[in-house]
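The complex appears here minus one protein chain, its other protein chains still in place.
Right after this comes subunit A.
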Amino acid sequence: MSNPQQLRYSKEHEWLSAVEDGVATVGITEFAANALGDVVFAQLPAVGDTVTAGESCGELESTKSVSDLYSPVSGEVVAANQDVVDDPALVNSAPFEGGWLFKVKITDEPADLMSADEYTAFAG
């Protein structure tokens, strides 16, 4: 699997899009989606919620397990992907596209977000 070059990545397997007007899109990587198995339920942060880098802000439930969703950055949620709430399988079928999870207006971001090449090496 290939990790898109234009994204940045967290150790918790989230991706973060390029920042435009202070806002970036967040999702989980294909590696993470494959590890979870079929995602059947997504609880996303709500618009207006404050998220903190590295802290849980929702959950992704798959056939076999439930995983916390972490935010790779701190900020205010400005959009949540209702398509994923309605059809959680989008996280598996299009993790870098239609399966995005939320958009955040960034107030702070950690220094250790990885490039695509660094993440590919990290995820193995």
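The rule is short, and it goes like this: a residue touches a chain if its C-beta (ideal position, glycine included) is under 8 Å from a C-beta of that chain, and two chains touch if they have at least 3 such contacts; residues count from 1.
Operating definition for what follows: contacts and distances are computed from a predicted model.
Chemist: Refer to UniProt and select, among "Rieske (2Fe-2S) protein", "Nitrite reductase (NAD(P)H) small subunit", "Molybdopterin dinucleotide binding protein" or "Aminomethyltransferase", the name of the complex member that is left out.
Modeler: "Aminomethyltransferase"
Chemist: Out of A:Glu12, A:Glu61 or A:Glu118, which residue would touch the omitted chain in the full complex?
Modeler: Answer from the full complex: A:Glu61 touches the omitted chain.
Chemist: Of A:Glu12, A:Asp38 or A:Glu118, which residue touches the hidden chain?
Modeler: Of these options, the touching residue for the absent chain is A:Asp38.
Chemist: Which subunit A residues would touch the chain omitted from the figure, given the whole complex?
Modeler: 34, 37-38, 40-41, 61, 63-64, 66, 89, 92
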